[in-house]
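Apart from one protein chain that is not included, each protein chain of the complex appears where it belongs.
Chain IDs A, B and C follow the sequence of writing; residue 1 opens each chain.
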Amino acid sequence: MAEDTPKRLTDIGPPHYEKFLPPIIKENYGKWKYHEIPRAGVLVHTSDTGAKLYSVRAGSPRLVSTKKIRMFSELADKYSEGYLRFTSRHNVEFLLTKEENIEPLIKELEAMGHPVGGTGTAITSIVHTQGWVHCHSAATDASGIVKSVMDELIEYFKEMKLPGKIRIALACCLNMCGAVHCSDIAILGIHRRPPKINKENLPKMCEVPNVVASCPTAAIRPTTYEGKQSVEILEENCMFCANCFTVCPALPLADPLNDGVSIWVGGKVSNARHEPMFSKLAIPFIPNNPPRWPEVTSAIRNIVEVWAANARKHERIGEWIERIGWPKFFKLTGIEFRKEHIDDFKHAGLTFKRSVHLTY
Amino acid sequence: MAEDTPKRLTDIGPPHYEKFLPPIIKENYGKWKYHEIPRAGVLVHTSDTGAKLYSVRAGSPRLVSTKKIRMFSELADKYSEGYLRFTSRHNVEFLLTKEENIEPLIKELEAMGHPVGGTGTAITSIVHTQGWVHCHSAATDASGIVKSVMDELIEYFKEMKLPGKIRIALACCLNMCGAVHCSDIAILGIHRRPPKINKENLPKMCEVPNVVASCPTAAIRPTTYEGKQSVEILEENCMFCANCFTVCPALPLADPLNDGVSIWVGGKVSNARHEPMFSKLAIPFIPNNPPRWPEVTSAIRNIVEVWAANARKHERIGEWIERIGWPKFFKLTGIEFRKEHIDDFKHAGLTFKRSVHLTY
Amino acid sequence: MAVDKKYETPLLDQLESGEWPSFVKEIKMAAANNAMSNDLLGLLEQSYREKIGHWKHGGIVGVMGYGGGVIGRYTDLAEKYPDISHFHTMRVNQPAGWFYTSEALRGICDIWERHGSGLTNMHGSTGDIILLGTRTEELEPTFAELTKLGFDLGGSGSDVRTPSCCCGKARCEWACYDTMALTYYITNRYQDELHRPAFPYKMKFKMAGCPNDCVASVARSDISIIGTWRDEIQVDMEQVREYAKNGTDIIHEVVLQCPGKCLDWDGKDLKIDNSSCRHCMHCINVMPKALAPGKDRGAVILIGSKAPIVEGALLSSVIFPFVKIEEPFDDLEFLEVIENMWDLWCEEGKNRERIGEFMQRVGLGNFLEEVGLEPVPEMVAHPRENPYIFYEEYFEEE
Partner (left out) sequence: MAVDKKYETPLLDQLESGEWPSFVKEIKMAAANNAMSNDLLGLLEQSYREKIGHWKHGGIVGVMGYGGGVIGRYTDLAEKYPDISHFHTMRVNQPAGWFYTSEALRGICDIWERHGSGLTNMHGSTGDIILLGTRTEELEPTFAELTKLGFDLGGSGSDVRTPSCCCGKARCEWACYDTMALTYYITNRYQDELHRPAFPYKMKFKMAGCPNDCVASVARSDISIIGTWRDEIQVDMEQVREYAKNGTDIIHEVVLQCPGKCLDWDGKDLKIDNSSCRHCMHCINVMPKALAPGKDRGAVILIGSKAPIVEGALLSSVIFPFVKIEEPFDDLEFLEVIENMWDLWCEEGKNRERIGEFMQRVGLGNFLEEVGLEPVPEMVAHPRENPYIFYEEYFEEE
């Protein structure tokens, strides 16, 4: 092979993480002894060796330009010997060895529009998805709601004044790429109308048996259209999940008038105290109202604040509701309980109240 | 109508209970203030008026002859002005107004072979069913096992020395007339072989569509036999529930070699502390071994005693296991965990361990 | 009349020893004078030897005009045990709370010694007096004598089953409503439904005076009526301190075991956050002299419990979170709703589908709509976890 046609590299896997670890981490890898959180957004990890690592966490919109990444890089060069990381919830963290760098770094970050916080009992970033920015399946936008909600809750990001951890997530359709099914508060994009059948394209684009099989409620039946295999939809059996659309582009559900979001509460992932829990339906439907979705932001503020005022220390939303009971949750938040709240899917019976453990 | 053909009475309903209440109860109806249990088998209820009612509870086999009922009646005449009752668990209770009658009554009852006890944290009678005495569906006998188990546990009936309430029940087939599905310990008769098809009689005795519909696992398919509608059974789909037999006498499952009992634990009915719970499988199978089912009695004694030694005060079996975890239950009792314990029915997935809340 | 025939029963004889009262002795007691019981003894010994039952499915037998109350039974060994070729059970509706006078009991014994096996169950697990075993031709005369004595038959088949209840106000300080009065009322209100099966399947009522549920109503009745209160637990603080002094470890036995986490004890005062009390009864159970249910009492109405066949066992679930149960019972609104449910179930229920299964099949939300009840959060343990919502409302282009 000639020198100038480089060998095409494949299957090299990701770079080894060690290349990116600051020396203090390499030296104290596995030796951390305890941590403290002197203020929102700052973690201090102390090692068995006495070494101290200061992590400064700043909010990020996750959708970041290369320009912003370069700006973060510069800050890292200036304050943390070029080392930084991102968290599992998409915040950016600078890994400092010098305590005196904390304050100036925070100043610069805030000046850049990146508030510092999100640790401990603060509200941290909202895990979210693509929305109208990139996905064909979205029933709502992702980034716009997230921005609006975080603006609304910013004080809780910057201060640690809540009773316990609270994790918010958003997914723009039932595929739930944001894995919102186990969040303290989940925002979920939903459709409310059945797919519209693109009769011309369906036979070309989709495998009818796959389409029929994709429907969890057996709402889709095979039929023929102008001599070609097609499908028909029993509208009253459809619950708008869009799984058929995922396997067949000729079955779009998006409907500007009827798409919107639902709000879910009480999920968690950690094993702390209570086992992981799924989120449960709180508000069945709020219409899309871009650019700032004010009904969504105020609904979420309400839930956060009712919880904050009533929960015991460390009690996450789901644990709090489990203690006080769902009737009380609806009463305190003023949310209306409706037929939609009552499960009617596979394990529905298990969600009925099968005891007299009631509060009045 | 002639005088001597009495009018045929129907729909008169039960006699009014007031006719059978002792005067002390009529006077203090709804006025009881508190109760005490001075010894096993004796309840003292004190009224707002200061009146005291002494109830003496004795064990009963439930299957009683009219002769025994006459003997009880005589005792009632002698000690409780002719008033007595039976409990929801089939014990007999004498309703005394004179404290000094308690001891002589107990003596006579015990001499008659009816031990006094079963209150508070004692083990009370085993709710049970017909078995081989009267039912066509039985996979085991009822009265014989109950007698054997109660003989084995008699000390716990006569004394209140357990940590909390414990309720044992028996049903001789999956119809569960003993409602064993919510008992601390349940003994359940089971078959392990599919129905044998009585080909001659089936067309005469049974409606094929009903039979097919009766099977929860769709193991039954219509077929024809000598030109008549009949059924066939996919043996590998059958889980021996006998529901087909209930609707069709031509499908018996009883099999002396393979019938027996299973043992279930951890159910409860009361709302005290924990909501009501279903019983869960502890021992999948013990062969019938009449007349005294020694493997069953010793298995139950073992469970009772391991619970007694390890539970906290008031903790029922299900609550205790919930605290210590099922792995510990199997370890402490020495019961083997097997494939049969793993649910594979409708909501099976919900019984998988979906967290790391494990004990080691 | 003494019985001559005599069976060897070496296996059953082993069940005569031991301290627990022996059913074998009972059968033998009856068998001394009763040919049916004697043949039962022989048959049962054979079952013990062979490890298999010897009863056949019952045909439909009963008393005139009734569809329920008798369980037909025949042995498959009629030649060998001719006296139990028929061995039908009569279910006699017990008095509410199972209270008796010796006189009433003797009346029943008299009848049953003349017309049946002389064997009974006191009581069946639904609650009836079970008269165990007689011939078809004895049913009508037995019935005539029973009704003369003031007793009627109970339910069987696809009808209202004999309602039963805990002793309630008759002998318990915690009864939040009058279980026996309500049971008597309901049994009489539904005499027709009880005696003449017209439902898709059986329909059981059980009344418990408080959340301790001493009749297991939540586990085994299509309609469970369980007493409760909605104001504050009544506290006699002196008596609480008395319990503490006498050795009750209030922190570990009570506070730490309260499911609502609503108790606190500082060694002097018991604090109760009644607003999150779940009405579980535990604290009251442990200290009956000190605590009592509140004064605003009533009941929770739940429906749908049953044994596992076919869809798996169910516990009853809440449909009325709180109702007052006061005379006149004729005005009780929840009974009307229950009657609506029956209409719906009769129309749309499948054969052998209990109301709990039916409700699950049509969906609780739809079920409520059909019977005219508003959904309230007390009806669910928690709202749905899955996003599969059948939205019924939507906007249309103008």
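Heads up, the rule we're going with is that contacts are C-beta pairs under 8 Å (C-beta built on N, C-alpha and C of every residue); 3 or more make two chains touch, one makes a residue touch a chain.
Given the structure is predicted, the values throughout are model-derived calculations rather than measurements.
Undergrad: Give me the visible chains that the unshown chain touches, in label order.
TA: A, B, C
Undergrad: Among C:244, C:284 or C:313, which residue is in touch with the absent chain?
TA: C:313
Undergrad: With respect to the chain omitted from the figure, which of B:165, B:280 or B:314 is a touching residue?
TA: B:280
Undergrad: Which of A:102, A:162, A:182 or A:321 sits in contact with the chain that's absent?
TA: A:182
Undergrad: List the residues of chain A that touch the chain left out of this view.
TA: Residues of chain A in touch with the missing chain: 6, 8-17, 19-21, 25, 29-30, 32-36, 45, 53, 55, 59-70, 72-74, 76-77, 82-88, 90, 92, 95, 113-115, 127-129, 131-138, 141, 143-144, 146-148, 150-151, 154, 157, 171, 174-179, 181-182, 210, 214, 216, 241, 243, 246-247, 249, 254-257, 259, 269-276, 278, 288, 290-292, 312-314, 345-347.
Undergrad: Identify the residues of chain B touching the omitted chain, counting contacts across the whole complex.
TA: Counting over the whole complex, chain B touches the hidden chain at residues 174, 176, 181, 188, 190, 192-193, 216-217, 239-241, 257-258, 262, 266, 278-282, 284-285, 287, 321, 323-330, 337-346, 348-360.
Undergrad: For the chain that got dropped from the picture, name the residues of chain C it touches.
TA: Here the touching residues of chain C are 256, 261, 308, 312-313, 385-388.
Methods note: only the chains that are shown with their structure count from here on.
Undergrad: Using mean CA coordinates as chain centres, what's the gap between chain A and chain B in Å?
TA: Averaging C-alpha atoms per chain gives centres 49 Å apart.
Undergrad: For chain A, what residues touch not just one other chain but two or more?
TA: 350, 354-357
Undergrad: Could you pull out the residues of chain C that touch at least 2 other chains?
TA: Residues 211, 218, 226, 259, 278-280, 315 of chain C each touch two or more of the other chains.
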